[in-house]
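What you see is the complex with one protein chain gone and the rest in place.
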Amino acid sequence: MIQALVLKVITKLMVGFIILFALYVQFHGDYSPGGGFQAGVIFAAAFILYGMVMGLQNVERVLPPWLTHKLMALGVIIYTLVGIYSFFVGYNFLDYGALSPAHPEHGQHYGILLVEFGVGVTVAGVVISIYYAFVNRSKTSKEDE
Amino acid sequence: MIGDTLSQVGTLLATHSIYWLFIILMMTGFYIVVSRGNLIKKIIGLNLFQTSVFLFYISIGKVTGGTPPILPMKLKVDDFSVYSNPLPHVLILTAIVVGVATTALGLSLIIRIRESYGTIEESDLLEINRKIFSRENVQDLQQGDLFKDE
Partner (left out) sequence: MNSPDIITSTKSFLDHLPVLQVLFPFAFAPLCVLFGHRKIALYITISACALAFVISLLLLRQVLIVGVVSYELGGWPPPVGIEYRVDFLNAFLLVLVSGMAFLTSIYLIGTMHAEIEEDKQTLFLTCFLLCISGLLGVLITGDAFNLFVFLEISSLSTYVMVAQGANKDKRALTAAFDYLVMGTIGATFFVIGIGFLYAATGTLNMYDIAERIREDLPNRTIQVAFAFILVGLGLKGALFPLHTWLPKAYSFSPTPTAVFLASTATKVAIYAIIRFLFSVFHSHPSMLESVLINIVMPLGILAMFAAGGIAFYQRDLKRMLAFSSVSQIGYILLGVSFMSTIGLTAAVVHLFNHGISKALLFVCTGIIFLSFGSSFYKNIKGLGRRMPWTSAAFLIGGLSLIGIPGTAGFISKWLLVQAAIEQGSWLIVAAILISSLIAILYVWQVTEIMYFAKSPSTETKEYLGPSSFLIVWILAFSTVFFGLNTSFTVEYSSKAANLLMNNFTMEK
C-alpha cells in the first residue's frame, strides 16, 4: 500500500470520472467511436487504478473476485438472451429488428446497445479478473519464497 | 538498366510502404518468437507478429480520398460519397481481443512455469524436461527387460 496522500486523494477524485467516461463510451458507442470493448477496459482501469493505489484489500472489498467471475458470465448471458429473444418473435438469431418490429432501425439501435452492454460487462469482468489473478499470484508466490 | 530497377524499387517502396512496414514488423515479431529463449520475450514477439497483421488489415480498408466511415445523421449519403471500408476495422477489433486473450493466457502460463520450474529461460526448461524424461527412462532400464519375471 502506498502512503502518498496526494496520490490517494487524486485517485479518489479520478475514479468517479473514469467510470463516468466509461459509461459515456459505453452508451454512445452506437453513434460515435467506442463501444463495449473500450468501455469495459476503461471501467476496469478505474478499479485497477484504485487497487494499485489503495491496495488490493480495499478494491476487493468493493468488487470481490467472485463477483467479477459472475460478471464475465453475466455479459455473455445478456448477449445470448438478446440473440435468443429474436427466435421467439420469429426472426433469425441476433436479428436486432426483432426488438422493435415496427421500426427495424430502432431495433438495430436497441440491439446494439444491449449487446454492447453485455460485451462491456464481460470485458470489465475479464480485465479485472486478470488483474486480480496476477496480483494475487504475486502475493502467494512471495509467501512461498 | 540499373537505374530503371532502382526507380521501380523506389516506386514500390513509396506506393506500398505500408506493406513493407507490415512485412518488416511481421518478420521482426516472428524472429523474436523463434530466436529468443526468454518466454516473456517470446510473448512480446508473438504480439508484434499479430499486431503487424492488424496493421495489414486496417491498411487494406483504406480507400483513397475516402472519409471516415462514420457519417453524421444530417448529412445525406449519396451514391458518390467515398468512405473507407469499415469492415476490416471491425474484424481487427475481434482479432485484437483474441490477441489480448492469448497474451493474458501466455503470461499466466509463464507465471505458473516460473513457480514450478523456477526459470523462464527456454534452454533451462528444456534441460529440466530432458532430465525428467531421462529419469523416467533410466527407471525403465533399471527394471530391465519388460518381459523378465520380477
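Each chain carries a letter (A and B) given by its place in the written order, and its residues are counted from 1.
Convention: a contact is a pair of C-beta atoms (placed from the backbone, for glycine too) under 8 Å apart; a residue touches a chain by one contact, two chains touch by 3 or more.
Being a predicted model, the structure only gives us computed values, none of them experimental.
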Quiz item: Which of B:S35, B:S81 or B:N137 touches the chain that is not shown?
Solution: B:N137
Self-check item: Contact set of chain B toward the excluded chain (per top definition)
Solution: 26, 30, 33, 39, 42, 46, 49-50, 53, 56-57, 60, 87-88, 91, 94-95, 98, 101-102, 105-106, 109-110, 112-113, 116-117, 125, 129, 132, 136-137, 139-140, 143, 146-147, 149-150
Quiz item: Hey, which chain A residues sit against the chain that's not shown?
Solution: 66, 69-70, 72-74, 76-77, 80, 83-84, 87, 90-97, 101, 104
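Everything that follows uses one rule, which is that only the chains that are shown with their structure count from here on.
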Exercise. State, to the nearest whole Å, the distance from the C-alpha centre of chain A to the C-alpha centre of chain B.
Key: 26
Quiz prompt | Sites on chain B touched by chain A in the complex | solution = 70, 73, 93, 97, 104, 107-108, 111, 114-115
Exercise. Would you tell me which residues of chain A are touching chain B in their complex?
Key: 31-33, 37, 130, 133-134, 137, 141, 144
